[in-house]
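Note that one protein chain of the assembly has been removed; the remaining protein chains are unaltered in position.
For chain A:
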């Protein structure tokens, strides 16, 4: 059952990653709202406070983005490592002729669907599904 659900596991992982990516800007905005305004009253102090807040917001956004991309890269590498020689699913080889070898990469098993092909397909489809949200 676990092997039969490999395609679903990869699909859900890609979906969560892309969903989190679309929500990244809103996450950094939430952090920004929580930071209270320190200065008030005098014009110059207010201007410098706004400037400081904008800079802080940009830094937080930058840090959050970097952390996210590092985690995403680690997740993808771990998936590829796990399913490098193991097919995500197996189909009759004549169904996917003449692209059997390309689809089966890197497993090399005729009729298998390899992790790279499935990752690319899932990424494209999930991006399309999340297009209205993004």
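Going forward, a contact is a pair of C-beta atoms (placed from the backbone, for glycine too) under 8 Å apart; a residue touches a chain by one contact, two chains touch by 3 or more; residues count from 1.
Keep in mind that, in the parts below, contacts and distances are computed from a predicted model.
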{"item": "Name under which UniProt lists the unshown chain, selected from \"Calcium signal-modulating cyclophilin ligand\", \"Mitochondrial import inner membrane translocase subunit\", \"Actin-related protein 5\" or \"Mediator of RNA polymerase II transcription subunit 4\"", "value": "\"Calcium signal-modulating cyclophilin ligand\""}
{"item": "Hidden-chain contact residue, picked from the options A:79, A:104 or A:122", "value": "A:122"}
{"item": "Contact residue for the chain not shown (choose from A:60, A:76, A:91 or A:109)", "value": "A:91"}
{"item": "Contact footprint on chain A, counting only the chain that is left out", "value": "4, 7-8, 18, 21, 89, 91, 94-99, 113, 120-125, 127-128, 131, 134"}
